[in-house]
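Reading through the structure tokens given below for one structure.
All protein chains of the complex are present and in place, except for one that has been dropped.
Up next, chain A:
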Amino acid sequence: MKGILGLTIILTLAWLPTTGADLTLTGSTTVFPIIQAAAEEFMAKHPEVDITVRGGGSGVGIAALIDGICDIAMASRPMKTKEIKRARADGINPCETVIARDGLVIVVHPANPITSISTETLREIYTGKINSWKDVGGEGGTIVVISRDVASGTFEVFKKMVLKGKRVRADALMLASNKAVAQTVAQTPGAIGYIGLGYLSPHLKALKVDGVMPDAETISSGKYRLARPLFLYTNGKPRGLAKRFIDFILSPSGQKIVKETGYLPVR
């Protein structure tokens, strides 16, 4: 069974232009823009090096690391116990490096008079207890609740920090990307949603959560609570080229790229 799947993957990969890739990274689409930009700069500095970056999602990246298809997995969530167990069984010893932080911003339509919200109200909106903007001090009208699909790392952070394990209301719109959430909230007057800090735009209004406005400073200091780390996973401590590349991302010029792609530096 796994053999067949493996064969299919190998057959598929055999068609991709993989010639001479010295370092391959696969995984989270959230981490992807940072690594893509960092890889370009790293390759410009070291023309002899070839770095391939692929998306697919955190789960795909971790699976690729376990199967030995990539050198570094990108993930927007920590590895799960089950995944670590599977990795160990296959002789892989996953080693975690935090390269950036991402703040979760609660957004509404710019015409919405609300400026601030509490975690508790947010939970009641997302679990279905509150349905009208009137109940949260707005001008009335149905609240259109927008969430990310359940498998996204962004959703997992939101679920843990805001929902505290409770279920999202079944009629919430589950959209597939930060971009889709941003677009929909921007054109829907009654909508509320959450996105990564990097996707904030003038077409959206960010809300204070528990009195704190999300920005680079409040997220880095931990004052704004809705934030998550972004990870790279290697097999064992990073060595060789993988170590050089990760060190570059953690260096001042690498962390500048993190900032430029809309995330928050960790160094």
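Quick note on the criterion: a residue touches a chain if its C-beta (ideal position, glycine included) is under 8 Å from a C-beta of that chain, and two chains touch if they have at least 3 such contacts; residues count from 1.
By definition in this document, contacts and distances are computed from a predicted model.
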{"item": "Chain excluded from display, named as in UniProt, from \"Glutamyl-tRNA(Gln) amidotransferase subunit A\", \"PTS sugar transporter subunit IIB\", \"histidine kinase\" or \"Phosphate transport system permease protein\"", "value": "\"Phosphate transport system permease protein\""}
{"item": "Residue of A:P47, A:G91, A:G165 or A:P252 touching the missing chain in the full complex", "value": "A:G165"}
{"item": "Full-complex contact with the absent chain, from A:G56, A:G138 or A:G262", "value": "A:G56"}
{"item": "Residue among A:T97, A:N112, A:S152 or A:Q255 that touches the chain left out of view", "value": "A:S152"}
{"item": "Touching residues (missing chain, whole complex) on chain A", "value": "1, 4-5, 7-8, 28-29, 55-60, 62-63, 66, 77, 80, 82-83, 86, 141-142, 144, 149-153, 155-156, 159, 165, 167, 170-176, 180, 183-184, 187-188, 190-191"}
